[in-house]
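Here is the structure we will look at.
A single protein chain has been removed from this complex, and every other one stays in its place.
Think of it as A and B in the order they're written, each chain with its own count starting at 1.
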Amino acid sequence: MHVSLFIPCFVDQLTPQVGLAVATVLERLGHTVEFRSAQTCCGQPSFNAGYWDEARGVASRAVEVFAGAEAVVGPSGSCVAMMKVFYPQLLAGTPHETAALDLAARTFEFGEFLVNQLGVTDVGARFPHRVSYHDGCHGLRELRIRDEPRKLLAAVRDLELVECDEPESCCGFGGLFSVKFPMVSTAMAEVKAGSLARTDCDYIVSSDPSCQLQLDGWLSKNGKRPRTIHLAEVLAGEVA
Amino acid sequence: MSSPATTAAAEHPRPGVAKKQFLHDAAEHVRDTGHRDFVRRALGGYYLSRDTQKARFRDWEQARDAASLAKWSAVNRLDELLPEFVANFESGGGRVHWARDAAEARAIILGLLAEADAKAVIKSKCMTSEEIHLNAALEEAGYGVVESDLGEFIQQLRGEPPYHFVFPCMHVRRDEISDLFGKHLGTEPTDSPEELTMIARRHLRRLYVEADVGITGANFLVAETGQISITENEGNARLTVALPRIHIAIAGIEKLVARLDDLAVLLPMLAAAGSGQPMTCYNTLYGGPRQAGECDGPEAMHLVLLDNGRTALLADAEQRDALQCIRCGACLNVCPIFKNVGGFTYGTTYQGPIGSVITPHLRGLAEWNHLSGASSLCGACTDACPVRIDIHHHLLHNRRNAARTAPSRLERLGQRAFAFVARRPWLFAAGGWLFRKTLPLAKTLRPPPLSAWLATRDLPAAPRQSFRSAWRRRSR
Partner (left out) sequence: MNSRPQEANEAAGQAILARVREALRLPAPPPHIRSQTPTAGPAAHPGLAILPAEASRPWLPDGGDSPAESLGIFTENLATLRAECVRVADMNAAAAWLAGQARQRGWQRVAFHDDPLIASVVEVLPCDRYRVDSPGESCDKTMLEACDAGVSGCECLIAQTGSILVSSNQGGRGLSILPHVHVVLARVDQIVPMLSDALAVVRQQHQGRLPSMLSFITGPSRTGDIERILVLGAHGPKELLVILVG
């Protein structure tokens, strides 16, 4: 399959290794990967803030950028949910409506793509650590992804997966929410990161770089371990 | 911690006041980690019993569909069902009183009390009465009013509104209740919830017998039979409707269901989602006052049907499903915002996610949109809702409506600039480069909103190159 990478803006600027890991895993599985450099942001910051007219401009551009792609795969449940769930609503009644629906059908979150589209659970990786998985809320509730990343992790050699006691709790990031209501956002980080830390894991695995920013930010500020790592990085690591 | 005022004045504050108050109270509440833990612990038992009850359903998700459809079709047929209900209810001997707003509802009830020459009023839990600030009005008019639901009774003694619309005093510790009873009822201190409950039981028993008017809410209005349905655990509503000579019920017009059989789905769903029970202890249908041949019951039954902004919500087709709410409280119980900021911080009659959705419709978007902003949009509420209200997406819709009707100039400017940049890849890449290069400096200067982040969270160092340049290099 020929996969077009959908790299969220802050993966582009802050965690480029995650995007590279996605490409590595897909190529290892024998697929070809492209990156359409005309892509920018999915428009979620404007959309979530209520500025739908502004978001619409950004979204219709993204729809055009990915026109004709066989599959669009992104390493963020949140940004993929934006394309898959919200673009069709946002662009309904515009000239981009059909294209948005078409794109939604071809866009996938990374882990979900491996398991449900490619039928792969074992990518041959080894990661000799105890990890806990953090469900990003958009992945969990907008895209209904829960078992897929766990299946992938279960197949990784020497990896021990433990669940925390707040598996469905939000980390509190929420985009602009994190700076508009910083105390609430931080309290939520404390609850979720605290729960994950109590599992005594070496790494928190996540499929959402935005959640990682929040969890790592809080853990680091409070001098606590562990740190997060993206699912793609775990899968792209050492080959067993 | 300040609790929201119990008067109507607090509903329409000056611009920005409600939001400032929210930010202030939230910050204060978040600092009180002991209290946050207490609330979290109190909810622990709820999660367990809710899961047990959900598991007893042979198909919980399908049952949610059924409950949702029952309410959805009722809300969308209110034009037909309201007259049907009223005709059936009045043929059972009750009287309907229409109230367009809170003031009209208060006036109606005061009129009924005067007509009945009432002295003492006993109430069972009723959120619509909180919504119309009834107690303050009754007390001002010189009536003695007693809340009979244990939680509401405690809140009344504390001079506070409910903290949670199903668990009114879940934030209060037993030692505080013991002190409160000692102060107001002169009882000995005790740390037994059982003994505290018995103190209230003994105290209230006499008052049921003495009251001439009982005021209740209603959970459902059944169009087909003209009955109102009241759900409760303690039996206080049963007593309130059995002993006084007048019964006044207050209900929003959205409480309708078409058929009696709809309750066969809705009652177990309400109990499972709301409190983790197979059924709430007492689910009672009242079709009117005492009938000929019955040995007790009130001589008159009145029902105040309240609009108070509900038709405005009804007119918003996109969010109309919010009127399906059966006030089970499940969305509050799973909400990380509620659990961290507490019930009073909202400053609303209806707290939590559903309150954040409907309050802007009931009290004005410009003043109450900040509640929609105070959410990470995690969606836990929507998953918990037994009638499938699209709660967290409606928060987005409120944000959008507010940006349209009352945008903040600065924010709109920022959003426009962002959209301008995001539509131009070269500019976007340049902006990203600038961001990475200036990040170390920004971390020192801490301009807002970065300051809000950095106060409690670190930011990683920016990588040397962006993904797009790394990719270019990799492909070469």
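Simple rule for what comes next: contacts are C-beta pairs under 8 Å (C-beta built on N, C-alpha and C of every residue); 3 or more make two chains touch, one makes a residue touch a chain.
Source: prediction; values computed, not measured.
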Contact set of the excluded chain (shown chains only): B
Residue in contact with the excluded chain [from B:13, B:161, B:217 or B:268]: B:268
Residue of B:227, B:340 or B:398 in touch with the missing chain, whole complex considered: B:227
Residue in contact with the excluded chain [from B:96, B:120, B:157 or B:459]: B:96
Listed residues B:145, B:253, B:384 or B:419, member touching the removed chain: B:253
Which residue of B:18, B:154 or B:429 touches the chain not shown here: B:154
Hidden partner chain, residues of chain B it touches: 42-43, 45-46, 56-66, 68-70, 72-73, 75-80, 82-83, 86, 92-93, 96-100, 104, 107-108, 110-112, 114-115, 148-151, 154, 167-170, 172-174, 177, 193-194, 196-198, 200-201, 204-205, 209, 225, 227, 233-236, 238-239, 241-243, 253, 258-265, 267-268, 275, 277-291, 294-297, 305, 307, 311-312, 314-315, 317-318, 320-321, 388-390
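Keep in mind that, in the parts below, only the chains that are shown with their structure count from here on.
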Chain B residues within the chain A interface of the complex: 23, 26-27, 30, 36, 336-337, 339-341, 373-380, 382-383, 396, 398-404, 407, 411-412, 415-416, 418-419, 421-425, 428, 432, 435-436, 448-450, 452-453, 455-460, 462-463, 465-468, 470-472, 474
Residues of chain A that touch chain B when the two form their complex: 7, 9, 11-17, 19-20, 23, 35, 37-41, 43, 45-52, 54-55, 57-58, 61, 137-138, 140-142, 168-170, 172-174, 176-189, 191, 213-214, 216-218, 220-221
